[in-house]
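Here the complex is missing one protein chain, while the rest keep their positions.
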Amino acid sequence: MSVSIEYIPTGSPVHRLHALTKLLFALAVLTISMLLSQPLPLLLLFFSLLGIAALASVSQEILSAVKGLLKVAFFLVLLQMFFYPEGTVLFAPVSSLPGLAVTDQGILFGISIALRMMVIVTSFLLFLTTTPARSTVLSLVEYLKVPYDYAFLFITALRFIPTFLEEVRLIGQAQEARAHDFSGGGPLARLKTIFPLALPLVMISLQRAERMAMAMETRGFGLPGRTYYRTEKPGAVDIMVIVALLSAVAVAVLLRF
Amino acid sequence: MPAKLTGRPLIEVRQLKHTYRSGGEALKGIDLTINTGEMIAVVGRNGAGKTTLTKHFNGLLRPTAGTVLLDGQDTAKLPVAQLARTVGYVFQNPDHQIFHERLFDEIAFGPRNLGLRGDELTARVDSALKAVDLTEYRDRDPGDLSRGQRKRAALASVLAMETAVIILDEPTSGQDYQESEQIMEILRELNRRGHTILFITHDMELVQEHAHRVLLIDDGKLVIDAPPQELFRQEQALTSAGLRLPPTAELEQRLAAFGIHSDAGTVEALATSIARRSSRIIARDSFDENCSGGVAACQ
Partner (left out) sequence: MLSITIENLTFSYPDCSSPALHEINLTMEAGEFIVITGATGAGKSTLLRSINGVIPHFQPGTLQGNVWLDGATPSGRVPVARVSAPQLARFIGSVFDDPEGQIVSPIVEEEIAFGLENTGVDPAQMDGRIAKALADCGISHLRHRATSSLSGGQKQRVAIAAALALAPKILVLDEPTSELDPDGTEAVLNVLSELNKNHGITIIIAEQKVTLLAPLCDRLVLLEKGRIALQGPPRQVFLHPHIFAKLGVELPAPARLAHALVQEGVLPPFDSPDAPPIPLTVEEAFTLSRQLL
C-alpha cells in the first residue's frame, strides 16, 4: 500500500485556496462525518471528496490510498458486524452465543464506521496533497498563533515521511544490490531479513535528526526577529468557501439534534 | 571469477524510458548494447539521467517502457537479490548502505549473502579492504570514517562480491588523486580478469585514462557512444552537454597546431615532444634543410 501524503503541485483551483481554508475544510468534514450516522449520506460525502480530488488533479494518489484503506474498512465492518447487539438477527454463527449474532443494524453500523474512517482519512490526505507544508506552518503561526518553532518542527516531521519512505526504498535497494533477499522464509527468518533495512534506517534517522538540527542552526534557526518569505492572505473565494463550510456544519448539527 | 556467460550481449537496452512519479521523464528512449569485458564510462551533466539509466541494469529501477535484458533475461522479471549475483552496484551516497558497527562486517555482508563463509570470506574481505586502503580501519565503526573513506568502504563491500558486472556511481568523487588512481587501477585489474565495468564520473581525466568506451547522456538521451579520444575530438558536443576537455587533452589539442603530440596522453610526454621540437628547430636550421614537416617527418 502506498499512501502519498506528499504535496503534489498541480496548480489546480483547490491548490490555490488558502491553507487555512483547506485546514478548516478537513476539520469541517471531520465534524460533519461525526454527526452523520447513516451510510448513505456518508457515502455521498465520500464521493464528493473523490470529486474534489479529481478537481485538484490528485485522484491517482487519493485512489491508491483509498485502495489501501478499503482493507482496513473491511476489517472494521467485520468487527462491528459481529459485536453489535441490536437489530433483527440475520444469522447467528454460534447459536449459544447470542452476542455474536449478525444483525441488520450491525451491518449498517459497521459500514457507517468504515465509511466515516475513510471520509476522515481522505479529507486529510486531500489537505496534505494540495497544501504545501510551508503554507500550513504559516497559517498555524499567523492565524492560530501556534509558536513558529513548534509549527515548523511538527510540519518538518510530517514532511519527513516521504523522505523517510524514499530512504527506505534506497536502503532496501542498496542491500538488495548486495544480494540480500528480503523475502526469505518463515516469520522468524523474515524478522531477521529486515535488519539490514531497519538498522541503517534507524541509524540514518538518528544521524539525520542530529544533522538536521545542525543544518538548521548553522543557518540561523532560532534567532529572534524571523521574517516570512511569502505570506498568503485568504481571498474572496476563501471567504466564500469558509462561509459555505460553516453553513454545512450548522446544517449538519441542526439535522442531528 | 566472473560467471560464465553465453555468447549473447551482456546487457541489451531497448527503447528504455523511465518516468519518475514526481518528476519528469528522466530517460527518453535509450538503445544500447554492452558486451562482456568492456570498461565503460558514463558521463553527462547533473540530472542527465546517468544514475537512472544504470539502476536499470540490476533491476533497482524498472522501465516505464522498453526493456533491459541481462544475458538475455528481462531484468524487470527477476528479483534484485538474484540479479545482484551478477551485477554489483556501488551507490552515489555511501550512507544508504552502511549499517554494521564494524567495518569488517560491513564488507562481509555482500559475500555472506552469496553464501561465502570461513577463511574464504575473511580472505575476500581483507583483500577488498586492502584494495581500498582501509585495512587499518578493519575493526572500527564505519560510521566514524571521513566521507571519502566511507565511499571507499561502500566500494569495497561490492568489490568483495566479485560479481561479473560492477557498476559504480561516481566512485572517485571526494577522493584524492592517489586514491582515485588506485580505485581505477583496481577496476582495470578486475576488467583484465574479465569483469565488465561501468562507472559514472564527472572526471574527464579518468575517462581519458581508463575507459575504452564512453556513453554521453544528456537530457535522458544517449548522445554519444564512442571511445574517449573520439569524444574529446567532438568538443562542441562535449561542452554543450555540460562537460569539459580535461586540461591535459586541452593542452594537447592546442599544442597540436604546433606539431606537438603526446602519444601517451600525459603532460610528461608533451614536455618530451616540446623539448624535442625546440632543440630540433635549432638543429634543423644548422644541418637539415630538407626537413620541414615537423618531428614525424624528421625521423
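Structure notes:
A and B are the chain letters, set down in written order, and residue numbers restart from 1 in every chain.
Just so we're on the same page, a contact is a pair of C-beta atoms (placed from the backbone, for glycine too) under 8 Å apart; a residue touches a chain by one contact, two chains touch by 3 or more.
Keep in mind that this is a model prediction, so the values were computed, not measured.
Here the chain not displayed is in touch, across the complete complex, with A, B. Among A:F91, A:Y229 or A:F257, only A:Y229 touches the chain left out of the display. Of the candidate positions B:T36, B:Q175 or B:N191, contact with the unshown chain belongs to B:Q175. Contacts to the hidden chain, counted on chain A, fall at residues 6-7, 9, 132-134, 156, 159, 162-163, 166, 207-208, 210-223, 225-231. With the whole complex as reference, residues 20, 22-23, 44-47, 51, 92-93, 95, 144-149, 152, 169-170, 173-179, 202, 204, 239, 242-244, 246-248, 250-251, 254-255, 258, 260, 267-268, 270-272, 274-275, 277-279, 281 of chain B touch the missing chain.
Keep this in mind: only the chains that are shown with their structure count from here on.
Chain A and chain B have Cα centroids separated by 44 Å.
Against chain B, the residues of chain A that register as touching in their complex are 6, 8, 167, 170-171, 173-183, 196, 199-200, 203-204, 207. Of all residues in chain B, only 22, 55, 58, 60, 79-81, 84-85, 87-89, 91, 93, 95-100, 109-110, 113-114, 143, 157-158, 161 touch chain A in the complex they form.
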